[in-house]
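Here the complex is missing one protein chain, while the rest keep their positions.
Chain nomenclature is as follows: A and B, assigned in order of appearance, with residue numbering initiated at 1 for each chain independently.
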Amino acid sequence: MTDHTLVATGLSAGYDGKTILHGLDLAIPTGRITIIVGANACGKSTFLRTLSRLLVPTKGHVLLDGASIHRTPARQLARTLGLLPQAPIAPEGITVADLVSRGRHPHKSLFSRWTRKDDEAIDSALAATKTFDLAERPVDELSGGQRQRVWIAMALAQETDILLLDEPTTFLDIHHQIEVLDLLTDLNRARGTTIVMVLHDLNLAARYADVLVAMTGGQIHAFGPPGEVLTEDMVRTVFGLESRVIADPLSHCPMMLPIGRHRMAGHEAA
Amino acid sequence: MTADSLQATAKVAGRAVSSARSRGLWLALLAAALAVLAVLSVTTGTRAVAWADIAAALGGAQETIGQSAVALRLPRTGLALLAGAALSLAGAIMQGVTRNPLADPGILGVNMGASLAVVIGVAWFGMASAQATIWTAITGAAGAALFVYTIGSLGRGGATPLKLALAGAATSVAFSSLVIAVVLPRGDIAGGIQAWQIGGVGGATGDRVLPVLPFLVIGFAISLLSARKLNSLALGDDVAAGLGEHVAAARAVAAFGAILLCGATTAVCGPIGFVGLMVPHLCRLLIGVDHRWLLPFSALGGACLLLAADILGRIIARPGEIDVGIITALVGAPFFIWIVRRQRVRDL
Partner (left out) sequence: MSPTLERLVRHRTRRTRRRWTVICGFLALAVFLFGLTLSVGQSVVAPRDVLRVLAGEPVPGASFVVGQLRLPRAVLATLAGVCFGLGGAAFQTMLRNPLASPDIIGITSGAGAAAVFAIVVLQMSGPIVSLLAVGAGLCVALAVYGLSFRNGVGGTRLILVGIGVSTMLQSVIAYLLSTAPSWSLQEAMRWLTGSVNGAQLQQALPLLLAIGLFGSLLLSRVRDLEALRLGDETASALGVQVNRTRMTVIVSAVGMIAAATAITGPIAFVAFLSGPIAARIVRASGSLLLPAALVGAILVLAGDYAGQVLLPSRYPVGVITGALGAPYLLLLIVRVNRTGGSL
């Protein structure tokens, strides 16, 4: 377990002079899995990018252990706070082991040698993501699911206590989506890593989140355990959709069933 | 950035101009501007000529120095007009065919392909006749266009603006280095080719302009007739096919027209860049993205632009002249950068 805290206070940010986040406050629960959901353009990716220092806020602060992340030296920050962007780029022909070893970057200075500890970090990252057998293969040749596991392995080799992920399941089929989410849960359980991610799929989010954050209009609409946050009211306000929320028979987490205008057995939508 | 940005431009334009009447108004304005510029082009130059002499020269007299100066300006004006219209039309078509706002005969390396072919023809095969030059230039233009488009559309995402522009720029660089290698051992032709390489309408004579006329006429006809096809292509290949268009054929025909136009123009004037980039973009702002209007507007606008550039080149460097190719590059490159800056990064 780690005790790093990540807190956003009065956060406003945006692009091209257009403000997308409006004074947002949130304390990321330490050692838990936090999943951010919301409609398109509600600011959830912007929030994640601001949390990870990719975007400088126009107002407010992101505080890691009480210190603003925009004033912390980049390399030092990268040893605590990791990020997996939505579309990372793999140099042509790079092997899996080589790519994963790039995750050690913040732990190295110009003249420091490659150490046993580095190799061990890579070894355990490959083992955790079950990518060891791919180690010597070029990343270009892998399938989408394998590639995503390799990128997660790189983020693991970075050995950060907090890991942010921007839609880690996009472009994956449902089988690989579950695989990635299970892997991240393993990580959280085994290492106590604090995980924050943006997800599109509301039901998967409800199932895998310890804490669910619903955003709308650049602000936080609801925050708490999925059972409290995922309600029919929330879906109506955040997504503008009528729905029914029931208990998922497998996980007993809430599950949202959308109500459309057609194909509804027995009754028409409101 | 491709179809979307053109659509976005259309929206802006659509608000300003919606009816055919205002299009008609713009058309009349452009035509008037063209007439004024043509008159200016005949009357201004390094040498000031009296109106009486101009009138006499138009009647065919070449007795005074002033009259012969005007007699030189006539074919020059005609060539500037034709070349401007041809290049700008070719640019509009290339932007439509590739759905790429950065397409331009200069940037895509098409003009450089024509140059290389002509230089090789002159240096290795002793080519001298106008006809041969035109055919060679058109072949070179076609080869370069095909090459750049093919390699630009290889790989993920098809022919994105970046890949096409880079392929074009790199091809241009490679070709121009080959031009140097071809010309260098031939000191006898280096001077002539050096001058031709810049791109200008200065030395135009009736004898040099006449042979390209048939090519230009066919090129204009094909291009203007492919307007409707380009409108379908603008919606994307799949949609165009769904609308019953033969996508590959439509694209090939339109591109052929464009290549005829810029190949023939390059044969006479040398490579002139950026006209085909600027004019269609400006026209889109005025009258929207309907190619049935856009193509004729671009042709008119291109003629105006090149005439204006040529007149400017004659005025600002008195008693010398600045070739029109240099003026268009100096104005056009900032325009190109402006277009690039306007696009959002992720669309590139």
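Heads up, the rule we're going with is that a contact is a pair of C-beta atoms (placed from the backbone, for glycine too) under 8 Å apart; a residue touches a chain by one contact, two chains touch by 3 or more.
None of these values were measured; they are calculated from a predicted model.
For the chain missing from the display, the contacting residue among B:41, B:115, B:136 or B:171 is B:171, taking the whole complex into account. Contact with the chain that does not appear here is found for just one residue of A:10, A:91, A:144 or A:260, A:91.
Checked against the full complex, the candidates A:123, A:201 or A:248 give a single residue touching the omitted chain, namely A:123.
Where subunit A meets the omitted chain, the residues involved are 15-16, 52-54, 74-79, 82-85, 87-95, 97-99, 101-103, 105-106, 108, 110, 114, 119-120, 122-123, 126-127, 132, 135-136, 140, 155, 158.
Within the complete assembly, residues 102, 106-107, 147, 151-156, 161-163, 165-167, 169-171, 173-175, 177-178, 180-181, 184-185, 194-195, 197-198, 273-274, 320, 322-323, 325-326, 329-330, 332-334, 336-337, 340-341, 343, 345, 348 of subunit B touch the chain that is not shown.
Note that in this section only the chains that are shown with their structure count from here on.
Separating the centre of subunit A from that of subunit B, both taken as means of CA atoms, is a distance of 50 Å.
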